[in-house]
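Here the complex is missing a single protein chain, while all its other protein chains stay put.
Presenting chain A:
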Amino acid sequence: MQLAYWMYAGPAHVGTLRVTSSFKNVHAIMHAPLGDDYFHVMRSMLERERDFTPVTASIVDRDVLGNGTKDKVTEAARRKDREDAPDLIVVTPTCTSSILQEDLANFVDLAKLGSEGDVIAADVNHYRFNEVQAADRTLEQIVKFYIQKAQDQGNLITERTSKPSVNLLGIFTLGFHHSHDLREMKRLLFYLGIEVNAVLPEGADIETIRHLPQAWINLVPYREIGLMTAQFLEEEFGQPYVSTMPMGTTQTENFVREIFSTLQSLDPSLSTDHVSQYLHEKTHWVGESAWFSRSIDCQNLTGRRAIVFGDASHAAAMTRILSQEMGIQVVCAGTYCTHDAEWFRQQVSPYTEEILITEDHTQVGDVIRRLEPAAIFGTQMERHVGKRLGIPCGVISSPVHIQNFPLAYRPFCGYEGANQIADLVYNSFSLGMEEHLLEMFGGHDTKEILDLPLDPQDILWTKEGEEELQNIPRFVRHKVRKNTENYALQHHLEEITPAVLFRAKEAFGG
């Protein structure tokens, strides 16, 4: 047992559900007690999803505990097969089903008997994997399943497309700015003359999977999900992959160059004449971030101290951008992806003074306190630590809140992403500076005025009345005070008791 208040990565089933509900016409049956389907709320609220989340809980209750869960899970899967006719049903274990140690594979075999669609059980143990790892595994599992099926049926498409093409792996629901990044990457590839063969799993249907080997190479923009799938496809079909994340100007360039060198290794006759020209054009004239790095504004950021924390891919990319492209001193870079610590260390060690690998948010908070950076680039948790310490924070990674699912176009990848990041960095530091200056010159001077009675009348607030007023949330207290005083005046009351306060609310409705 350990004491925990907060976690960066959620439980395994959340990772699985994020993958299954990103596909079209794939339904997950969670094997879980009542209330564990909170994933619905996450997806419906954060993503503002218009469609019903394709996840059903096969409820584990007292009854089920007594009689075993087999019939219930099997029936839930068959019922869903009849109702929605999904292509695939993924039976998803949770912490509860993990300890019940029931034979999910057997349930799946039974469920398959009465179903038109496919049924599999997600191979993720709650106690061994977290959200991030489970997502990676589930994507691989689904891809393997359908590749195998296509091989068995002899309808796998292995012939490469005539023009160079790629699969984009690991774009999925509730991913940090994933949909914006996808648009940006598609645009980048389009202008470079590369076709996108498939995007997985977001918006893909199961049919897509047997077409995967058609692509020349796979792209894995985020290490957290898609890497296992890419490795599988490489082993199975010799399909190479590029796992460089195109975040920041230099890494975007590296991403493009790696893609072309990999493509050329498959077809040496492939022309790459346009690539350097394109990159030069983008870096020098279209993207603003290279110029920003050179400008006076950014000069003022030189040597300022920052801390970076997040998932491995975003934190590593951000560290590199701050240090390499903006001359900011990264005093500590960290990740909560402890399973990928080695890669992370190797990526950031040239660019930071200290490396922090932890899943414990209090440890991150302590480091921030100790190092007192001028700005933080982290998750929502670091934003709140920053708030408490008066240090500005730009959010660069999950876990995130609804404000990190903006309606407007806000990629983190590619050239537009680099512009967005430059704004984020600049605004974080300059806001901090503004606060600092305000403090130096005495600050905003309005706080105390707000709580005073506007126009002290000859009305006395009794002690009890005043106490009751303090129970009213601060942001409406002033309005309530005013309304109550008006009510007392109208009714010729000389003192305000709690009862008067309540009658005023009844009369004015607030």
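Note that in this section a residue touches a chain if its C-beta (ideal position, glycine included) is under 8 Å from a C-beta of that chain, and two chains touch if they have at least 3 such contacts; residues count from 1.
Following the convention adopted for this analysis, contacts and distances are computed from a predicted model.
Asker: Using the UniProt record as the reference, specify the protein name of the hidden chain from among "Light-independent protochlorophyllide reductase subunit N", "NMDA receptor-regulated protein 1-domain-containing protein", "2-oxoisovalerate dehydrogenase subunit alpha" or "Trafficking protein particle complex subunit BET3".
Answerer: The record names the chain that does not appear here as "Light-independent protochlorophyllide reductase subunit N".
Asker: Pick out which of A:V19, A:A57 or A:V348 touches the chain that's been left out of the picture.
Answerer: Going through A:V19, A:A57 or A:V348 one by one, A:A57 is the residue touching the chain not shown.
Asker: List every residue of chain A that touches the chain not included in the displayed model.
Answerer: The missing chain touches chain A at positions 1-7, 10-11, 13-14, 32-38, 40-42, 44-45, 48-53, 56-57, 59-62, 65, 76, 83, 94-96, 99-100, 126-128, 130, 381, 384, 387, 401, 468, 471-472, 498-499, 502, 505-507, 509-510.
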